[in-house]
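In this view, the complex is presented without one of its protein chains, the others remaining in place.
In this document, chain identifiers A, B and C correspond to the written order of the chains, with residue numbering beginning at 1 in each.
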Amino acid sequence: MAAIIRRSANFSLKYSNYVRHRVVSSRSMASKVPVGFIGLGNMGNPMAKNLIKHGYPIVVADIFPESCKEVQDLGAQIMDSSADVAERVDRVITMLPSTPNVIEAYTGPNGILKKVKKGSLLIDSSTIDPLVSKEIAKEAEKTGALFMDAPVSGGVGAARAGNLTFMVGGLEGEFNAAKELLSCMGTNVVYCGEVGTGQAAKICNNMLLAISMIGTAETMNLGIRLGLDPKLLAKILNMSSGRCWSSDTYNPVPGVMDGVPSANDYQGGFTTTLMAKDLGLAQNTATNTKTPALLGTLSHQIYRMMCARGYAQKDFSAVFQFLREEENI
Amino acid sequence: MAAIIRRSANFSLKYSNYVRHRVVSSRSMASKVPVGFIGLGNMGNPMAKNLIKHGYPIVVADIFPESCKEVQDLGAQIMDSSADVAERVDRVITMLPSTPNVIEAYTGPNGILKKVKKGSLLIDSSTIDPLVSKEIAKEAEKTGALFMDAPVSGGVGAARAGNLTFMVGGLEGEFNAAKELLSCMGTNVVYCGEVGTGQAAKICNNMLLAISMIGTAETMNLGIRLGLDPKLLAKILNMSSGRCWSSDTYNPVPGVMDGVPSANDYQGGFTTTLMAKDLGLAQNTATNTKTPALLGTLSHQIYRMMCARGYAQKDFSAVFQFLREEENI
Amino acid sequence: MAAIIRRSANFSLKYSNYVRHRVVSSRSMASKVPVGFIGLGNMGNPMAKNLIKHGYPIVVADIFPESCKEVQDLGAQIMDSSADVAERVDRVITMLPSTPNVIEAYTGPNGILKKVKKGSLLIDSSTIDPLVSKEIAKEAEKTGALFMDAPVSGGVGAARAGNLTFMVGGLEGEFNAAKELLSCMGTNVVYCGEVGTGQAAKICNNMLLAISMIGTAETMNLGIRLGLDPKLLAKILNMSSGRCWSSDTYNPVPGVMDGVPSANDYQGGFTTTLMAKDLGLAQNTATNTKTPALLGTLSHQIYRMMCARGYAQKDFSAVFQFLREEENI
Partner (left out) sequence: MAAIIRRSANFSLKYSNYVRHRVVSSRSMASKVPVGFIGLGNMGNPMAKNLIKHGYPIVVADIFPESCKEVQDLGAQIMDSSADVAERVDRVITMLPSTPNVIEAYTGPNGILKKVKKGSLLIDSSTIDPLVSKEIAKEAEKTGALFMDAPVSGGVGAARAGNLTFMVGGLEGEFNAAKELLSCMGTNVVYCGEVGTGQAAKICNNMLLAISMIGTAETMNLGIRLGLDPKLLAKILNMSSGRCWSSDTYNPVPGVMDGVPSANDYQGGFTTTLMAKDLGLAQNTATNTKTPALLGTLSHQIYRMMCARGYAQKDFSAVFQFLREEENI
């Protein structure tokens, strides 16, 4: 108990340092202060461009330097390592594929925390295990920096259009500082609670999404076999208690809706392999918290099987196709 | 093939008889023609009363004659058997608990088909196996009567308020005749296709409902354990792709919404035992049509377990409670 | 209650008639009395031949008359219908693919019960829903015949070798009469209880078999991915509490054992489609008796999916292959 109190006291101390630093650094300049951006992949690239559009000079790094070329042409400064980025700015955004990359980018030998400035704001938009977010936040705190998790929903299209949703976990008093930046890249920026809850919200949403998508696919398939017209069935579900986003906005059955992956041979959208990854996180957090999640874990297994059977790069709504009888056997 | 054609020819013949009969019987009278109603249980009673309110004289039967008292006081004529009801009217509605009751009421020794008049319209609003609906329709056809399945969604409250949804399967040309009666008891009367598709639509909706309800319960539980406020989590899901009727209209977590069973210790609503029954039908139809339904069958098993563990009479959203850790162990 | 007692009395009466009949018919002849055999498919053919080998003249029928040629060459008498077989013998064995075939063969317009002799013993070795076995037994009783269910375990090989296992349900006093015939075709003839329990035992065994086979496949696959040699893993499981028939006698991993389908590209053995059929029966009986069976129903769904994805005619141990990552994607 005493230890916890002591630690809180320390934190308040650090926090007031932090606030002073930031106030100084952001108010004393007329033009916008540079922002660091680490991870220029399919998602990170358009996100970084939107920051540039909003007038932020950016300083970037990626383990594949060629990924930085596009933003370099737009004026971004390229660094060799995450540490070098952190040294030059007091706000850093990271957007990386998975948990080990995030651990490396923050705590690795050339990681952010090696050279981060006191009072820096570190925002991780990757989707990772919330326990890891919490661990990194603790490590960041030791250096006097503040870490927030802010995973996104919406895919590459939303990243380009700048209308992602960010789910943000971290110190409430700093939410506005994070929101200032994230609003350049997304239309919804939602405060979720302490560090890790952004990840928690993301994981929860995607678990329920997977469950209702598979449920919709099973249900539509069953209804069709029982003689129902798929468009009519979708209409009935959507005016009844079976209604869900997967049935009314992203229906997995070809021919029911236009402009969704099922209308385009399950190209585009959110890939099965990414859904399997997020469900792996959901399963890990459920295991760690000893939370029963029967449909959630079975959904994970189904997407895992689909990855093994050739669906990895198709949109996750292709589960409808996976459950259908093959024609040429 | 020839047999099928022959049979269609026979049917056309019967059908024109049927049409002539009905035209004669309904147009030749100034006041409304009596309607039969069999099955005066929790659902049947308020449905029958709504028919009376709309001016239909009704003729009723129930294997528990005491169930008929309320409608008797409102002027209903009580018969000893289903057959006797069928003898006196040319339109009969049945509302019974499960498949065997429906089989008995139609094809049993005192069943409707024993004394049904040629050209009668028989509407079954029970939720049963669609294969049985098809079989009964064939038997009815042999007597010159027309059978339609028209199961409902919405519970006792909707039955009282007269705003049930009816999903109707049967001959399209007779849909309006059915709708005339069903509209007295419900606000949505949807034509689904040939006989059995009303049941199919009902079963499909409830399977998807069960899946998304359990999914919502698992997800909310996981989120709470990960430190999210349940109201906030519901809000996030409802603006994202995890949104479903169970999350935005009937949330299973106490304290998230008012006026739903979770706000009232899971009293009222749609009982777990009824959901288990409907999922049993879904499972049977999936087995019969060799349709894979992984989440659907697992959902059935979960509701089956809940029935065995004391939740039979609670609302089906109590699955949230079932998945939570018990407190006093 | 009275009704039940009366019915028992009737039955005793019928039963003593039955016993007298049988005693007369079987003791009064020097050579063996002919036996009826209906259903000369992959299983029925070798079973019937084993009866012939043991000296029984046989009278047969099959809806595909060409199936009877082999036994005709061995002296069997061929009839046009099941009814005609029943008319000529006082013991009939049926071996048919599924529930509807059995219903037709017994209660159809040319079915056994149309011409069965009083006191006949009717043995059904098909695998069907135990509720149907009970229904047929009741119908048979009305004609003064006795029905027993006697499904087999062991496939075509065991049928040829005459070492099937029979699980027999029916009147205990008549078990020896059934055993006399069944012993010609199998080495284990087990009395299970009243009518339907033979089917129950068969269905239970196959449900547990499916569960442990899939479990073995998942486990071996996981172990291999974790760096274990499959032969060594099998050895460890088989000396530990994970041991089961699927791990020690019929291992699904190619290279672990010789002489099993996994050593021969999953050819031969017990097909996935037959396993899916038996699991459908298990699922129906579980639903009808409101018994939770989580792994049982999920196993059914897995075999259902395999059928839809090209595994229908492979041995059911091919689930190992189904769960492995595809190579050429």
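Keep this in mind: a contact is a pair of C-beta atoms (placed from the backbone, for glycine too) under 8 Å apart; a residue touches a chain by one contact, two chains touch by 3 or more.
If you're wondering where the values come from, they're calculated on a predicted model, not measured in any experiment.
For the chain that is not shown, the touched chains among those present are A, B, C, taking the whole complex. In the complete complex, the hidden chain is touched by one of C:Q77, C:T127, C:T271 or C:T285, namely C:T285. Considering the whole complex, the residue from C:A145, C:C192, C:M257 or C:L274 that touches the absent chain is C:C192. Per the touch definition above, the residue from A:R243, A:H300 or A:K314 contacting the chain not shown is A:H300. When the full complex is taken into account, the listed residue touching the unshown chain is C:L298, out of C:V116, C:A159 or C:L298.
Along subunit C, the points of touch with the absent chain fall at residues 130, 153, 165, 167, 188, 190, 192-194, 196-197, 200-201, 203-209, 211-212, 214-216, 218-223, 225-229, 232-233, 236-237, 239-247, 249-250, 282, 285-286, 289, 291-296, 298-299, 302, 323.
Mapped onto subunit B, contacts with the missing chain fall at residues 298, 305, 308-310, 312, 323-326, 329. Counting over the whole complex, subunit A has residues 276, 280, 283-284, 287, 290-294, 297-298, 300-302, 304-305, 307-308 touching the chain that is not drawn.
Following the convention adopted for this analysis, only the chains that are shown with their structure count from here on.
Of all chains displayed, B has the C-alpha centre closest to the centre of the whole protein C-alpha set.
Over half of the residue numbers at the interface between copies subunit B and subunit C are found on both sides, making the touching surfaces mostly the same. Taking each chain's centre as the mean of its C-alpha atoms, subunit A lies 54 Å from subunit C.
Measuring from the averaged C-alpha position of subunit A to that of subunit B gives a distance of 42 Å. Note: centroid distance subunit B to subunit C, computed from Cα atoms, is 38 Å. The set of subunit A residues that touch two or more partner chains comprises 298, 323.
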